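With one protein chain removed, the remaining protein chains of the complex are shown where they sit.
Now for chain A:
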Amino acid sequence: MAFAAFSAGTTAPEAAPRRKSPIALLLLLPGILYLVLFFLAPLVSLLLTSFQAPSGFGDVGQYGYAFRWENYVEVIAAYWPHIMRSFGYALIATILALVFSYPLAYFIGVKARNWPLLQSLLLVLVIAPFFISFLLRTLAWKQLLSDESFVITSLKALSLLAPDAHFTGTPFAVIFGLTYNFIPFMTLPLYTTLERLDLRFLEAGSDLYAHPFDVFRKITIPLSMPGIVAGTLLTFIPAAGDYINASRDFLGGPDTQMIGNVIEANFLVLQNYPAAAALSIILMSVILVIVSVYVKRAGTEELL
């Protein structure tokens, strides 16, 4: 049939022609300089620090340049529970944030489309917590959830909580804090993707015998994948390195220390700079590996 005439010789759209222009390089220069100065140089310095060895006289905080790779073995041996805990907490918090944010973002981005005012109002409500400092908000939660607080005493009075139970200082409190603090980072990218979701695809799915649940699973979720990936990364990465929520001064306790707390302690209290640097490098590398595998599997390489 004559169809062949139209299909023959059709190729995929070609990439835009690449030209090397001196102006483009010139415009890139400030950015490159900035990155070299404030990202590359500190990174190299951190890497060098992580291999430093204590200087001869054993003064606290005095280290000399060396190639002491044993630093890494030592910190992993000493702090592997903290490392595991960090990624475990971050993972749970990310999943919880996704579970809470997705319906919220779907409501704002899809259901409220015909009411722009409601949409804006809800978005402001999502962002509103940012107007108060992160530290203050976390401290406020510590007050709200402390053993003498109204919430906890009420729960105990109703026998929903054992009389000797605590909330602050437990893993629940830390995960709660992480989830709460990073929810906007999950909601906003999800909202941006869902806001642009073409509902005609959902109608087409329904027209092709897909049950509403299948439409959600096979069409809505894959089409909102860029938002899910962006949101989970924006939540997981800072949550894994967070040291506020897990800190004893905030929602954490002695058994909830995360890698961020250990790094903080090594840098600021113990002045064991090589150990802190080695932990930072480990944290960064693990995040990089997890993120690359995740993005690859999610099929949204364009985000990397």
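The criterion applied here is as follows: contacts are C-beta pairs under 8 Å (C-beta built on N, C-alpha and C of every residue); 3 or more make two chains touch, one makes a residue touch a chain; residues count from 1.
Heads up, the rule we're going with is that contacts and distances are computed from a predicted model.
Of the names listed as "Spermidine/putrescine import ATP-binding protein PotA", "Dihydroxyacetone kinase subunit L", "Aspartate carbamoyltransferase" or "RNA polymerase sigma factor", the one that matches the UniProt record for the absent chain is "Spermidine/putrescine import ATP-binding protein PotA". When the whole complex is considered, the residue among A:Ala112, A:Ile152 or A:Ile219 that touches the unshown chain is A:Ile219.
Only one of A:Phe201, A:Phe216, A:Phe267 or A:Tyr294 touches the absent chain when the whole complex is considered: A:Phe201. The chain that is not drawn here is touched, among residues A:Phe131, A:Phe150 or A:Tyr209, by A:Tyr209. In the full complex, the hidden chain is touched by chain A at residues 1-4, 6-7, 10, 12-13, 198, 200-201, 203-212, 214-215, 218-219, 222-223, 225.
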